[in-house]
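Missing here is one protein chain; the remaining ones are kept as they sit in the complex.
Up next is subunit A:
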Amino acid sequence: MSAWDTNPVLTIEHLTMRFGGLVAIDDLSFNVGRGDITALIGPNGAGKTTVFNCVTGFYKPTEGRIVMNRSNGEHYLLERMPDFQISAQAKVARTFQNIRLFGGMTLLENLMVAQHNPLMLASGYSLAGIFGLASFRKAERDAVEKARYWLDKTNLIDRADAPAADLPYGDQRRLEIARAMCSGPELLCLDEPAAGLNPKESAELNALLQYIRKEHDTSILLIEHDMSVVMEISDHVVVLDYGEKISDGSAAEVKDDPKVIAAYLGVPDEEVDTVEEEVGL
């Protein structure tokens, strides 16, 4: 029994997702350990992003159960919740493979939007806000402080009032993580956070993710192709191929798994010959 099975923050059980005749995910089960960095890897088209979309409510799974265990002891069945409640109540935040920032809004505004729900409450659903009551002003100041903290952590504080669309690519990736963190998540789902980053930015990203995990009681589930990120920071790696789990374990275990090597690099010619003989080709 591995560490992630004893105290999971997210449990995925028998998850199946079909798009018409196409089975994108087939009977997938794994656990995401509390406080772990869990990597979901696999070749292109393996169904990684589909898993994310199921977890964050953008898809409704065909079968299976996704349970979020919050640290306060509450359990949420994510497959039954509308997407916005998954973020608001179950505290699962995500980033996107193709960055989705609010480009025409400043960095600070992006982070303020992420704190919409607590601020909305504090503004008395806008009534207290219109009259500028002190309680709302204080909540707003706190929200700005939180935003400032995350801008600081992601080295974006100098450009706080610049529009998000003006940022270089790497900065946009970091801003998306900062924005997700501003919603106060317990599980952070990152869809290829290192895609398009140079080695230096990749290293900074590793440091940032480890900082988040250590300081903020946030578990991280990430999809990644960049093996330097995966192998260096992941506690637990789940490998998907054609919608099925082919390997599950620590980074070192997975690296040496012949199934994983076969999925990524293909199999030796002799092996193909044996299989072809078996099926009579």
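To be clear about the criterion, a residue touches a chain if its C-beta (ideal position, glycine included) is under 8 Å from a C-beta of that chain, and two chains touch if they have at least 3 such contacts; residues count from 1.
Here is the rule we go by: contacts and distances are computed from a predicted model.
Undergrad: If you had to name the missing chain as UniProt does, which of "HTTM domain-containing protein", "Peptidase M14 domain-containing protein", "Succinate dehydrogenase" or "High-affinity branched-chain amino acid ABC transporter permease LivM" would it be?
TA: Listed in its UniProt record, the absent chain's protein name reads "High-affinity branched-chain amino acid ABC transporter permease LivM".
Undergrad: Could you tell which one of A:2, A:106, A:210 or A:250 touches the chain left off the display?
TA: Answering carefully, the residue with contact to the hidden chain is A:106.
Undergrad: Among A:119, A:195, A:227 or A:267, which one touches the chain that has been omitted from the display?
TA: Of these options, the touching residue for the absent chain is A:119.
Undergrad: For the chain not shown, which residue from A:34, A:48 or A:94 touches it across the whole complex?
TA: In the full complex, the listed residue that touches the missing chain is A:94.
Undergrad: Identify the residues of subunit A touching the omitted chain, counting contacts across the whole complex.
TA: 56, 58, 83-88, 93-94, 96, 100-106, 108-109, 112-117, 119-120, 123, 125-126, 129-130, 140, 144, 148, 157, 160-161, 163, 165-166, 179-180, 183
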